[in-house]
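Every protein chain of the complex appears in place save one, which is left out.
Labels A, B and C are assigned to the chains in the order they are written; within every chain, residues are numbered from 1.
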Amino acid sequence: MSEARVPSQPATPPDPQPARRRHKWTMVVDLDRCTGCQACVVACQAENNIPLNTEAIYLQYRVIEWIRIERYWEKHGEEVRARYIPLLCQQCDNAPCEPVCPVYATYHNVEGLNVQVYNRCVGTRYCANNCPYHARFFNFWQPVWPSTLENQLNPDVTVRWRGIMEKCTFCIQRIRRAQREAAQEGRSLQDGDVVPACVQACPTDALSFGDILDPNSRVSRLAKDKRAYTVLKELGTGPNVIYLAKVDPYAPAPKKHDHH
Amino acid sequence: MHPLPRSTTTTRDHPVEEYPTSPREVAEDIVGRAEAPWPRWRWLVLALGALFLLGVVGLALRVGQGGDHTRWGYYAALLGFLYTVAGGAPIVSVATRMAKAHWRRPLARIAEVYAVVGVLTLLLFIPLMGVIPPAEGRNTIWIVGGVRQGWPPGAPVAYDLLTLVMVALGGLALLWIAAIPDLAALRDRGRGGLTALLSLGWRGTLRQWQVHRAALGVAGGLYFIAYVGGCIPFASDLVLSFVPGWKDSIFPAYYALSGLQAGLAAVVVTAFFLRTVGGYRRYIHVDQFWGAAKLLLALSLLWAYFHWSAFLTFWYGRTPTGQNLQVLLYFGPYRPLFIASLFLNWLIPLFAFLIGPVRRSVLGPTLVSFSILVGALLDRIRLHVATWSVPDPRGHTFEAVPPPVPLGVADGLLLVGGIGGALLLYVLALRFFLPMSAWEMKELTYLRVVRPFLKTRAVVLGKPE
Amino acid sequence: MQERRDLSDRQINRDLLWPVLYTPLWFWVAVLALGLVVSAGAGAAAWWMNKGPGVAGLNRPIMWGHLIVTFVFWVGISHAGVMLSAILRLTQAEWRRPMVRAAEVLTVFSLATAALFPLLHSGRPWRTLYWVFPYDFSRGIWPNVRSPLVWDPSAIFTYLTGSALFVFVTLLPDLAALRDRTTGIPHRIYSLLALGWRGTPRQWRLQALAGILLSALILPVFVSVHSIVSWDFGMAVSVEGWHATVFAPYFVIGAVHSGVAAVVTLMALMRWLFRWEDYIRSEHFDAIGRLLIVVATAWFFFFALEFLFGLYLREPQEVALRQAQVFEWPYNLLMILFLLTAYFIPVPLWLFRKVRRNVALMFWTSVLVNVGMWLERFLIIVPGLARKQIFTFEWSVYRPSPIEILMVTASFALVALGILVFAKVFPLVPVNEAKEGQVLKAEIRVGRRTVPAIVREQ
Partner (left out) sequence: MEITRRDLLKLAGVGLLGAIAFQGCRIPERELRVESPVALPEDLVTGRDNWYATLCQQCGAGCGILVRVMEGRAKKVEGNPDHPLNRGKTCARGQAAVQALYHPDRLATPLLRGQPVDWEAAVAELASQIRQNRGRVFLATNPLRGHVAAVAQAFVQSAGGTLMAYEPLEDTVLRAAVKRLSGQDVLPDYDIANARTVFSFGAGWLETWGSPVRWSWAYGVFRQGRPGERGMFIHADPRFSLTAANADLWLPVRPGAEGVLALAVAYVLIEQGMASRDAADRLTAGRGLAALAAYQPEVVAAQVGVPPQRIREAATLFGARRPSVAMVGGSALAHTNGLFTAMAVLSLNALVDSVGRDGGVRFNPPPPLGLPSIPAAPFARWRQALEEMRAGRVGLLIVRGANLSYGLPAEAAEALPGVPFRVFIGPIADDTAQGCDLLLPEADPLEAWGTDAPEPGPGFATLTFQQPVVRPFRQGMSFGDVLLEAGRAAGLTLPWANMQEAVRDGARRLFALGRGSVRAGDEAAFFTGVLQRGGWWDTQERGQGTLRPEPAPATPPAPRFAGEEGEFPFHLIPFTPLGIYDGRGAPLPWLQGLPDGTTTVAWQTWVEIHPAQAEPLGIREGDWVEVISPRGSIRALAYLHPAIPQGVVAVPVGFGHVGMGRWAHRRGSNVFSILAPLTDTETGALAWAATRVRLRRLGQRQRVPKFEGVVLPLQLEERPIIPVVKEA
């Protein structure tokens, strides 16, 4: 029996459908640039018709933020540091949320997006349980806006009703618009044509978005950075959100851990 | 209440054989030929002894090749096989006695005597103590470094040794207690020495019988706990913890269960041997094989069930560790072994025993049991060799599947010799404790009568509360 | 012995059929009371549906709560029926006779109740058409067979059909008996149901055969059902507290534990309510008590495995989960209650023959067991979600809302109501089994003692 017959599984599984792919949308988050200013959060809420997070919602721990800033403390003896990380749906190639949905309300499209089909969702919440990144949000209540605020709702994005699961879509409506405009101008998509709301807003350029299949795109370049890592790599979900590690010259030598 | 003539009436499917109907008969028959349990058994002893010596040679070779644990997989497999089979067999008698199943009576002793193999497993473990890597940095059930560094002391080997000791002692205690009345009988027939010593002045008073019954119950319970509980450290230290990141909570249960299955199979094969060669035809009837067959069917279903629930969890989880693990255990170089044990331990028993006549025959269950025994050996080889072949058991994730470890000469000798040695011990013990539990057979003569019922005759089984 | 009195067939008929033929007052009181609770639960469900799942105490990431816990609980209870009737039938255990039907009926009703909960849980049950029934309207999409939530309904409905059939087949002779003792419309209905049963040897043989076959065929289903329920959790790689290989057997044996205990509860109630002391005797409690000891201990072994291997990898977040389960309020209290009620109070008691033969004690201990088993499911499901993965930022708490509690309470009333109504129209103790028992019971004289015995055909 030869070694050749012993294939090991790569940490991130191979792309399930490389042949049909024209794009593989990817986001790179530079944690050394991110200040946790939350501009992306409001930008996302404005773009995607996210229901208002009232105080009651906060008290129920049902806040909906498709992209959220998580602030972690780090205790080093006396002094305490804070670390910020923007978290959103990681659009996994090998998404744990997909196989468990009984009605295909969430599936993988050819552009590598993990798509949520609202009108199929029956609200079992299984996908949310099985998302290791806590990236899925459930409409526990009917989303209501004062009638005047409804003027602001984005016509390109569905308003999700109660009992429906939702999550970051990488602003698929913007991807579609960019693709349509490119088609109208009879050209192919360039790097930078598609800019999700959060990326557009990010004051420090911590977020960047693009097509990883395009070797010259910004994300392709950044993904080669030696600080690059993906969250919960050992689960083998194959995230399409790549993070660049935080730099802190004053950090004590990190404990040995064999995950990243 | 008129006893039947001891002529064997034949019905449709098979000849009805009748048990001896009076206690005296039993005494005469079993205790009578204690000195030579069956013809030409010395030759058997010699043959087994020769095999055992081969094993010793193999051990020498193995030790000579050094303490790199990747080389000791087959040795561990042998240990695992003997531990589970010999440890599982006595459970058969304990469980069936608990269930008050009359068909168990002729098999009880056959099963209990397997406990003596525990001594051999104990000896076999000693060389491994130098081979098993220390627990630091590994995932073991011993929380080394988790709570305090180097705690508990001596983990893991010390505790595995302790486990083996407890199982061996528990088994011997069970065997002894179960055999006391018969030992007494032998003593009364003039066999002195150890027998007389062990029979503890048994007189068979009512009080003694009550105590005996209670003691037997307790010993059985304790042994059950010792064996099943012992499978947790044994399976986790000698299999699980060699693959980093392999978290498999059902594995110890699977390990114990497959041992139980193999143990019962061993009992059935032995029973067949005693029935055909040993001349215990009057005691070991088709009923015994039938009852055992039903149990084996259930056990092989459970075998598959446990396998499946472990397999499915990793397969669905799709973590790199889980996927590599499945390559190692199922799809990789050890696939033939897996498929073989799948057939031998599951499919063959299942489909054979689905057929009523096969269940209710002597040969059928015997052959199936043999396949189960072979399957169990292959399964142990698959598990131990594959996991021990991982060079570095430390860390949290299992990145690379190691190449397979071929069966060397030393390993071959060890397997043959180890099993031969076990059988040798068993045969010797059979002579010391009778192959058949005389007192339980006597009980049967009281509690089982054949009476006319409506238009036919029927067996009436007494079920004392 | 005195507790196994010889009973004439007329006597047996009179004793076992009276609840069907005459209606005591307490029956109506009980029905009314249970009905009130059930409708309260229905109101709660309606509120839930109308206002949205927000009325529950659920939050992010604790998306599953009391309703799912109760679903698992009732599926568990439903394993009593097959466990007893099928297995005991196959092993020809004599003491099964008076309890088989009660067990089977319990199965049917608890399973039906369990099936309600996932639908209610989704908050919009009219949409579950997509999910439970394979359909293909405009969109050309069938349910996702990879999802355990699709395995669930199939398993549950198979099991439900199977056990209903089971009840019916074993009921046939008694239906005939009722047919012969009723007049007017009841008579018509019973005659219809009895399928022209005349009690010919051939019919008896067929009925017996059907019984055996059904038991054999339903066993795999019985195992599969709770395994699949467990896989609803076990498959979830993201919830580390759930992703354990032991889950399937652990859930099944736990289900048997709670189910058999529930049967004991039911037996005691039957004995008291219908005054069936001659049929449901302390020897039966004794036997089932012994079975319970074995089952409970096996279950505890798996529980130990599950917990031990939860800590096995010593990942900080998994340790945190176990810490939460054992040390953090309110789980610590629940954990203690769970361990005491599910194992450490009842099992040691059952070790004493006196206790096993004391109906009242068996009743209360069996109730305790099911309290404990409900808590067990809660302690698996909720803390697992509350400590999901390494995102300490997201770790949350869950408190049930009154709505949820109401629905859970109502489910108990619903099952009780179902069984009560069943008892009103069919005998809860199989008359034919009782008679068979009478025929087959025998005695053997050993020296000065007589030992109870049974007749086995060669």
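Note that in this section contacts are C-beta pairs under 8 Å (C-beta built on N, C-alpha and C of every residue); 3 or more make two chains touch, one makes a residue touch a chain.
What you see is a predicted model; the values in this text were computed from it and never measured.
J.: Give me the visible chains that the unshown chain touches, in label order.
T.: Touch partners of the hidden chain, whole complex considered, are A, C.
J.: Among C:158, C:182, C:203 or C:396, exactly one should touch the missing chain; which is it?
T.: Of these options, the touching residue for the absent chain is C:396.
J.: Give me the chain C residues in contact with the hidden chain, please.
T.: 39, 42-43, 45-47, 49-50, 116, 119-120, 125-126, 129, 137-140, 315-317, 390-397
J.: For chain A, enumerate the residues touching the unshown chain of the complex.
T.: Missing-chain contacts on chain A: residues 30-33, 35-39, 41-43, 45-47, 52-55, 57-59, 61, 63, 65, 68-75, 79-85, 115, 117-119, 142, 146-149, 151-159, 161, 164, 169, 172-173, 176-177, 180, 197, 200-206, 227, 229, 231, 243-251, 253-255, 257, 259-260.
Here, only the chains that are shown with their structure count from here on.
J.: With chains as vertices and touches as edges, which is it: line, ring, star, complete or other?
T.: Looks like everything touches everything, fully connected.
J.: Would you identify the chain whose C-alpha centroid lies closest to the centroid of all protein C-alpha atoms displayed?
T.: Here the chain at the core of the arrangement is C.
J.: Need the most distant chain from chain A, centre defined as the mean of C-alpha atoms.
T.: Of all chains, B has its centre farthest from that of chain A.
J.: From the mean C-alpha coordinate of chain A to that of chain B, what's the distance rounded to whole Å?
T.: Taking the average C-alpha coordinate of chain A and of chain B, the gap between them is 54 Å.
J.: Centre to centre, by mean C-alpha position, how many angstrom separate chain B and chain C?
T.: Going by mean C-alpha positions, chain B sits 35 Å from chain C.
J.: For chain B, give me the residues that contact two or more of the other chains.
T.: Chain B, residues with two or more chain partners: 245, 316, 318-319, 396.
J.: For chain C, what residues touch not just one other chain but two or more?
T.: Residue numbers touching two or more other chains: 235, 237.
J.: Help me check something: in the complex, which residues belonging to chain A touch chain B?
T.: Listed in rising order, the residues of chain A that touch chain B are 1-3, 5-11, 13, 94, 96, 99, 234-236, 258-259.
J.: Touching residues of chain C toward chain A in the complex: what are they?
T.: Residues 51-54, 56, 58-61, 63-64, 118, 121-124, 127-128, 130-131, 139, 141, 143-144, 146-150, 232, 235-239, 385, 388-394, 396-397.
J.: Would you mind writing out the residues of chain B in touch with chain A in their complex?
T.: Contacts found on chain B: 245, 316, 318-321, 323-324, 327, 332-333, 395-397, 399-404, 406.
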